[in-house]
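Every protein chain of the complex appears in place save one, which is left out.
After this line comes chain A, so read on.
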């Protein structure tokens, strides 16, 4: 048996990325310096990651990335950043994060922009450590998009399907002739939007509409809103802040889940692309539909809310938060009645637009599934008819449709298997978890949403789950974020054999 994959090339490129991880680590280091808390949790990883990066770069001089190496590289990048990211948590040794599996879980949840936490008591953690969680999420938010643009779009296989469908409808690759330029443009847009949100949130504080929103909070929340990731340095998540803050965060979450290519055109003053995008209309319609549904049910049930504004705010906030896979909570939706809770559960399977920072199955795939199904119904009645499936006017090729069907199906299979595991593993250690709680926890981790219902609810923690479950969930977050296929490809024996 001869190994065909040149793993050294992949590791070398992962090394190049790790080498630069010291830059984001400076941010929490600065806060630790300012606060006078422990510096070691950040100094050591800074030295370590640079050394590790250089070390990996020595493996080979070859830099040419082929499909097989790309899959390995993408998978390893996320895994290795999660491992490095866990080191500050371990070294700080505060609260539940001192435990290795918990630290890895938290770090993976961060870099995959999931937002599921194992922290039980937020007061036990330093501001520097809480900021590190936010920084990890901010990196993970656009990181996947840039990696997908830079790496996957150059390859025409498997995992590149997402970019393929997008390049057909949105011309991702054609923003600029060079992919590195496109990546730079996306980062500028991302940084700009984050800066804008910091300014708005802190501005609200300065004019007195958000007494709780300190500059630290403004930065930490901006990092995790545009990234649609959902970590908050507050145990109460967004419920800790005023209604004004909650209203402001809604559009920013929605923007984070909007295709960055469309956003780019909007900032160029070209609104036609937005108007003509079938996917954008579908995405907005979904947000509207579920907000009305949840709001209507909350209104009908009476519930804990007194004013119409409150019902509207929480319904819209929660729907946008779950659909965009952000996972913030403006209220403890665990306490809602079954109806709105189940609607929110359905929202977990949707996701935002392709080409955004969001996760889950994504509206693009659902829209294609819906359109292809409608076409199949038509051709069932009229077998000779040739009906291409169109998105925003352009035709999607049949191979892409098959890929999308396959992806959607595989996602659902993963979700079912994960649910079964959670139920069995919990009963093994006599932890009481209802089926709905297990389903929601599996979906919340696999689709990178964060909070689930019940035991892992919005104001609760994943800490009570057994270690084995947390490890499996760590794996789920990893595969979910890099869209399954690269990892699945790695797991097939033929990938490694000639």
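Structure notes:
By our rule, a contact is a pair of C-beta atoms (placed from the backbone, for glycine too) under 8 Å apart; a residue touches a chain by one contact, two chains touch by 3 or more; residues count from 1.
Note that in this section contacts and distances are computed from a predicted model.
For the chain that does not appear here, its UniProt entry gives the protein name "Trk system potassium transporter TrkA", which is one of "Aminotransferase", "Coenzyme F420-reducing hydrogenase subunit delta", "Trk system potassium transporter TrkA" or "NADPH-dependent glutamate synthase". The chain omitted from view is touched by exactly one of A:208, A:393 or A:493, namely A:393. Considering the whole complex, the residue from A:268, A:307, A:382 or A:430 that touches the absent chain is A:382. One chain is missing from the display, and on chain A it is touched by residues 382, 384-388, 390, 393, 395.
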